[in-house]
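A single protein chain has been removed from this complex, and every other one stays in its place.
Up next, subunit A:
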Amino acid sequence: MSLVLDIAFTHVRARARQTLVAIFGVATGVGFSIMMAALMQGSQVDFINKLVDAMPHIAISDERPAPPVQPAERAYDAAAIHGLTPETRRLGIKNPLATMAALETWVPGEIGPGVITRAIIRYAGRDVSVTVNGIDPMREPKISTLATKMRQGSLVSLYRATNAIILGSRLATKIGARIGSTISLTTTTGGQMTAEVVGISHIGVRTADETTAYTLIKTAQILQAQTGIINEIRIRLDDPMIAKDVADRIVRETNYQAVAWMEAQEELLSAFQVRNIIMTTVVGAILLVASFGTYNIISTITHEKARDIAIMKSLGFREVTVRRIFVVEALTIGLVGSVFGCVLGYALCLFLGSFEFEFSAFTDMTRIPLLYSVNHYLIATGVALLSSGIAGYFPARKAARVHPVEIIRGAA
């Protein structure tokens, strides 16, 4: 093997400039792939984090997934009952404290009660339909990051007035309400209430900021005219990625509907999948183009060294040895290129990360979200090595098959 390395390095050294160009090609490919990956994944993770932070990881609601199984169906296989509707009963989660206590025993995370109700906000002649979330200002910081997303006021401001309300930032702008404005709320069941705006929240997700308002649980219960009702239990998990499994278990155990954040955002996540496919394709194409450079240089070397190859073969070198020489050359280019590429990629990320942007008046100054992951570097290097190996293999195979006599005869 050292023989192969020796000859390979000699060839590479003899063609230093072309080799450098090929290395530069691979390095550029690897570098930009890493940057692309950091950028794409970074923005994705950033977005998901915003989303996940802004809403509970799992929301348990009182909607029953299906009509209950009838006793006749339980007793007889052949029994089929049509025309059933889910039971009409008192809304809300039955005995919420007991349910929460039961969940607390095994769910890895924080659990909090909530009341969700829909209402129409009326202010200065404008009507806007909103979702009113009844929350517990003491508990909320444990189950969402809402407390840190307050533009004005804070969660405890809710205690300040009799009927206090916090509005989403876009919602507030839309209706022109400010701190201290008194708005009126109307529910679908006809309930009415006036409330004082005590805070403005800004989560950064447009749909949420446009349609959400927060009140105390008690206020929401009064608005719904249902004393003591809890119709949502919200869970924040230590690891958001297991939300789906936990939600499934909750459905099995409580028979209430439990929706994990990824289910609630299915469309968005599938859009990310499409984005990932696009990213992979683009990154793959960059690396592929880089490997053309490697193919080129190895082809050139095999052409130039055709006589040497013939000599080595006539001396008794095996085809596989000759082939290895050129594959090693290609891999050397790939490896050196990858090393430089990793450095370049890291530098590009640092460079991009150094900028500050203001995307719109509603958002704070942000940096481009980047995700640093060893995997990006490993994958880019792996793909670069693989494509270099393949790019070297074909000219190498062709070269190794050369019939020594043809070249010796030609030279003589």
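The working rule: contacts are C-beta pairs under 8 Å (C-beta built on N, C-alpha and C of every residue); 3 or more make two chains touch, one makes a residue touch a chain; residues count from 1.
Definition applied: contacts and distances are computed from a predicted model.
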Options "NADPH--hemoprotein reductase", "Deferrochelatase", "Phosphonate C-P lyase system protein PhnG" or "ABC transporter ATP-binding protein": UniProt name of the undisplayed chain: "ABC transporter ATP-binding protein"
The listed residue (A:148, A:314 or A:366) that touches the chain absent from the view is A:314
From A:242, A:264 or A:408, residue that would touch the chain that is not displayed: A:408
Could you please point out the subunit A residues that touch the chain left off the display? 2-3, 7, 10-11, 13-14, 307-308, 311-321, 403-405, 408-409, 411-412
